[in-house]
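Removed: one protein chain of the complex. Kept in place: all other protein chains.
The first chain written gets the first letter, and so on, giving A and B; residue counts start at 1 in each chain.
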Amino acid sequence: MTNDTPNRILGLLLVLPALAVIVLLFVVPLASSVVGAFRVNGGFGFGNFIKSYELYTSDIIFTVVIVSLSTLLIGIFSIAIGGYLVLGENPRAVAILRWLYRWPLFIPFIVVGQVLRTFLAKNGLMNNILIEVGLITPLQATSFLDWRGIVIAFVWKQTPFVALLVSGAMAALDRSTIEAARNLGASRLRILIEIVVPQVATTLMVGLVLSFVTMMSVLSVPLMINAQSPTMITADIAFRINAYGDYGVANALGLISLVASGCVGWFYLRQTLRERA
Amino acid sequence: MTTIAASRPAFSLDLWWIPRSIALGLVAFIIFGPLTNLFLWAVTERWYFPHALPLEYGFSYWGRVFSPRGTAMESLTNSILVAFLTVALAMALAVPAGYALARLRLPLRALIMLTFLIPQAFPNLPVYVNIARLFYQFGLNGTVAGVVLVHVTHGLVYAVWIATAAFASIDRELEEAARSIGASPLRTFRDVTLPLAAPGLLASAIFVFLESLDEFTGSYFVGAPDVNTMPLLLYTASAGGNYQIASITAVLLLLPSVGFMLVIERFLKSDVLSKVGH
Partner (left out) sequence: MRTFLHASLALGLSAMPAAAAELTVMTAGDQNMVDYINEYLGPLFEEQNPGHKVRAVGTGPGDAGSQKIVERFDAQAQAKSETWDTDVAVVHEKFVGPLVENSYLDAYRDRISSGKLVTRSNADMALGTNVKGYVMPMFNSQTALAYNPALLPNPPKSYEELAAWVKENPKQFGYNGIKGGASGVSFVMGWIYAFGEGDANKLMNGPFEEAETQKWSAAFDKLAEFTTNATLTPGNAGTLDLLSRGEIAIGPVWVDMFYSWQASGQLPPEFKLVLPAPGMPGQPMHYVIPEKAPNKELAEKFVELATSPKVQAEGIVKRFNWYPGIDAQHVQAELDEETWNKLFTDVTPEDLASYGKPFPITPFNNAILEAYERHVTN
């Protein structure tokens, strides 16, 4: 490669404006937060992290588990939706689904929190409808306002996002292999899992990583839906700041959250790098 | 197709519609159940237990949202303006960056990609004081430009990551073919690469638009009190449990979001968003 060096410079030049915006307007302000995480009583140390560990370990684990579970469900549902859109045989049903699935995309997280709080409560709209229809009795009605509520809120809001990306990628696939497999008598489920999904894996992963990261830093959903403890890291951050004015522990928790998200991002990037190599 | 369907006994067709309708009905319930709640609260005057539905419907809260002294219309206009500018700026930055990240050899490529992720990945609450300070120093507080820039930092991850995936998925041979018949690199990019990547780029534009439209904290610190956006109104009402006002504001926010989505679909004509990432 003789043109390697100019190529690199050109590449950097093209990335530079976008990178400059992020670095200047976010990474630089973030730096003092990162430094703040290590600042204890005028000196530096790990005091804030020790406190985070003592008080919030269960919350950190809870957050990662909840977000991972949500990500998994989002992945499954968006493959199902995308798969039906591309493999479904009844055009009317496909059209209905296409029209249906996107709506939650347009609802801001804070409204998702508010709407699901009144929907999922024990005497909320969902149970009221189910009782009215006769599917359950009033005694069977339970509240979903705990970790399940958070998962439901995340999956409800984020599935359309991933499904939108995935279904687009699926629609663009070369249909000849699909048709060939069909003619050989493969079931649609098998075609979806063995032929379609592997080909859209990159898109699926981008969507899931972005969802994971977004969910990690949502505050309104845990605040408005989950009252129980453990709760999510963002709720603890808000509490440290609003109740104690304690930015040290808040920043330490933020850093922990950043590391968790960063690992997921890093994992994905390594995967794609390996594929490109 | 129709002849085959007609020649089949009618009940087999009906049978297929049973699981299909159940499944679609379930999806509809999951999607529209919570949304119904939203729309009901938007026109509710009184609603409490044990009443399954509102006791009294009315539009008095719409009157409050649109009161002559209120800022609903101004906020909505600002929100839309900011969202469009955010999309324009984010895409202008993301298209070259995404192309470089996907196609050109870059040192520390993974690190650069991760950098774009940071604004989404670090919970923003403790960072905004610092961001606000910076914007005060630059004199960007209370300006549309300031709000747009804050939204761009959050939207860029969608734009850059998805753009990168979109460019990476384009067959290199098509570009090379164009080059071999004498097209300049820029021309190749404009006439071959960009159209092929367009669906993915437009998908990311939708996400950037929505991200901007929903953003609250940054808008408060950088925009208010001079540039008020819709989520500023929404946040107080929703967090404080004023369901009516919050629902009405959310319904109003739906208009530009859905509108933007429709415009993009229209613009794409055929199957929307195909080829994203592949």
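Observations on the structure shown:
The rule we apply is simple: a contact is a pair of C-beta atoms (placed from the backbone, for glycine too) under 8 Å apart; a residue touches a chain by one contact, two chains touch by 3 or more.
Note that the coordinates shown come from a computational prediction; the quantities given were computed from them, not determined experimentally.
Within the set A:F38, A:W103, A:F239 or A:W266, the residue that contacts the chain not displayed is A:F239. Considering the complete assembly, chain B touches the hidden chain via residues 44-50, 55-56, 64, 67, 69-71, 74, 77-78, 81, 85, 128-130, 132-134, 136-146, 148, 220-221, 224-228, 232-233, 235-237, 239-245. Chain A residues in contact with the hidden partner, per the touch definition given at the top, are 54-55, 58, 117-118, 121-124, 143, 145, 223-231, 235-236, 238-239, 241-245.
Everything that follows uses one rule, which is that only the chains that are shown with their structure count from here on.
Rounded to a whole number, the gap between the C-alpha centres of chain A and chain B is 15 angstrom.
Here chain B touches chain A in the complex through residues 16, 20, 24, 27-28, 30-38, 40-41, 49-50, 52, 93-94, 96-97, 99-101, 104-107, 109-110, 112-127, 129-131, 133-134, 149-150, 152-153, 156-158, 160-162, 165, 168-169, 199-200, 203, 206-207, 210, 213-214, 216, 231, 234-235, 238-239, 241, 243, 246-247, 250, 253-254, 257-258, 261, 271-278, going by the rule given at the top.
The touching residues of chain A, when paired with chain B in their complex, are 1, 4, 7-8, 10-12, 14-15, 17-19, 21-23, 25-30, 32-33, 36, 90, 93, 96-97, 100-116, 118-119, 123, 125-126, 128-129, 131-132, 156, 161, 164-165, 167-169, 171-173, 199-200, 202-203, 206, 209-210, 213-214, 216-217, 219-220, 223-224, 233-234, 237-238, 241, 247, 250-251, 253-255, 257-258, 261-262, 265-266, 269-270, 273, 276.
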